[in-house]
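Only one protein chain is missing from this complex, and each of the others stays in its spot.
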Amino acid sequence: MSAILEVTDLQVSFHTRHGVVKAVDGVSLRVEAGQTVGIVGESGSGKSVTCYSLLGLIPQPPGRIEGGRAMFGGQNLLGLSEAELQKVRGSRISMIFQDPMTSLNPYLKIGTQLVEPLRLHQGLSKAAAWARGIEALREVGIAEPTSRMDQYPHEFSGGMRQRVMIAMALITRPELLIADEPTTALDVTIQQQVLDLIKDLQKRLGIAVIFITHDLAVVHEVCDVVNVMYAGRLVESAKAEALFAQPRHAYTRALMRSIPALQDRGQALYTIPGLPPDLSLLPSGCAFRARQTEDRQGLCLTDRPPPLREVAPQHWIQDCPGCVEGGLS
Amino acid sequence: MSASSLTPLAALPRGRSLRQDAWARLRKNRLAMVCGVVLAGVVLLCYGGPLFCSYRIEAQNLDMGATPPSAQHWFGTDEAGRDLLVRVLTGGQVSLNVGALATLVSLIIGVAYGATAGYLGGRVDSVMMRVVDVLYSLPFMVFVILLTVAFGRSMMLLYLAIGAVEWLTMARIVRAGVQAQARQEFVEAARSLGLSDARIIFRHIVPNVLGPVIVYTTLTVPAVMLLEAALSFLGLGVQPPQSSWGSLIDQGAKSMETYPWLLAIPAAFFSLTLFCFNFVGDGLRDAIDVKSSKD
Partner (left out) sequence: MLRFILRRLFQSLLVLGVVFTATFFLIRLKPGDPFSGEKAMPASVRAQMEKRYGLDLPVWKQYFVHAAAFARGDLLPSLRYEGVPNAKIIADSFPVSLVIGLSALTIAIGVGLPAGIVAALRKNTWLDYSAMSLAMLGICLPTFVMGPVLQWIFGLKLGWLNVAGWFERSDWILPSATMGLIYAAYIARLTRGGMLEVLNQDFIRTARAKGVPGRQIVMGHALRGGLLPVVAFLGPAFAGITTGSFIIEKIFQLPGLGQHFVGSVFNSDYTLVQATTVFYAALLVLINLGTDILQAWLNPRVRLT
């Protein structure tokens, strides 16, 4: 399969008054057509910044893309001008966000917002775009789409708004959808419906999806390939089956242990001790060392960042002897 | 206090109270600090300065007439040969007094009204706020003028009249703050302990809405001074031989062609003071309310 998006060695930093923060440090990703690729990590791991910087959506300054390439349809996204990026955003790559309550403009009609990408990118007339908008609402399972078009976001529930966001993102039939924690802010019962909707539409439309989440259980359900990020770097990247069958990195194992559904009943819930490190004060060696609870912790690298190594076909890990059994041999 | 017996205080990270935090932020705002110092200087000058002046405000020297600033009269003299320096400083006292007292009046009415409405909520609240809306839409300047003429231009009534029309925004701010606080657990707790409504309002809720009130009070002072000056300019404020900055500007404007300093000096004092009050108020707002602080 050919990759529709290939990110290599992405470097993003934020230049603040308190120093330079390396939010993303050498991340590489590969998304194939029709595939769902997960990016997993705690808040501040750089998973969202990775995706936002692909589309030029990080605030610059203070943010700055320091290096790397992101090839998409023969173009390097990182080298495009703002005007060129605007033609990609919402047309060939769309995004949906975490909080549907705040992501829709409260002052504009649902319909107006929904058909905006069509009007912008495909130059459709108002009437034609509106008709497509009604179709799109029906497609995401919103009842009475014709009258719903004329309503405002505050007249929709959270789940319904996320459906609108999805309809809006897919209305131009993009090749790639970036979903940034699309279910996190929703009620548990609604979460499943929205996940099913995304899976269903993906299958029907054949689009590729990058799924950003902190929830490995969700990843398990939807993703073909999983990238685990920690402190701005990739720590493990593999096919989903391989990763879940045999997690190689200590951080991936820790994340998996903290999925409630996989834990023993009656036991106290496992959580990873401590907090993700401050990115402006990263240690020079393995960033996970301080929170490691496995007995090999003493072996973690302290002098240099562990390199990425392919341990099996398409299974990459951050090779730290303390975090990976038989690492850095 | 029981916590401190468990953990030695020195072992705890040095926490800072909200007030210390706000003060630290304010200190970093250089413009606001400079304005605060200037303001303190102006106040000191207005109240202390006249004690050291050898001229009295009403002392006329008709032979002299209007003279530009000189060694004897630093700010010059007006047409009646009165020393402008002492007139500007005592005028400042009047303006600052009005600013302080009328603000106090508006503060008392506004806080009491707003707190009651916000705390009681429901129908009472909506009626009380509707009244405020209606009062907002009145030509309040008209009523200040009517009040001042009706009650015979006494200074005390001037303060009351201005304060009586300037409390509306304060009431809205307090009410919004109280309403947000009244839903909090600690109010529930206080109520379940059987505390009376009045006690809960003034002991538990008011301290929590203090921040916005302080900010808005600082911003009310210049607004009130402006109103007083406008009244004096119309000939409705303080009466000669007393002077306020507004009445000095009024007299100065009449003769600005020939004696420009009579307008320039009081206007500069007045504008500088308003400027400083507004910047201190803005600085306080940024310091107290983290949400609206810059970047």
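We call the chains A and B, going by the order they appear; numbering starts again at 1 in every chain.
In this text, a contact is a pair of C-beta atoms (placed from the backbone, for glycine too) under 8 Å apart; a residue touches a chain by one contact, two chains touch by 3 or more.
Fair warning: this is a prediction, and the values are worked out from it, not measured in the lab.
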Full-complex contact with the absent chain, from A:Met95, A:Met149, A:Val194 or A:Leu279: A:Met95
Option from B:Trp23, B:Tyr47 or B:Phe143 whose C-beta touches the chain left out: B:Phe143
Contacts of chain B with the absent chain, listed as residue ranges: 134, 136-143, 145-147, 149-152, 222, 226, 229-230, 233-234, 246, 249-250, 252-253, 256-257, 260, 263, 267, 270-271, 274-275, 278-279, 292, 294-295
Sites on chain A contacted by the missing partner chain, in the whole complex: 55, 57, 82-83, 85-91, 94-95, 97, 99, 102-108, 116-117, 120-121, 152, 154, 165, 168
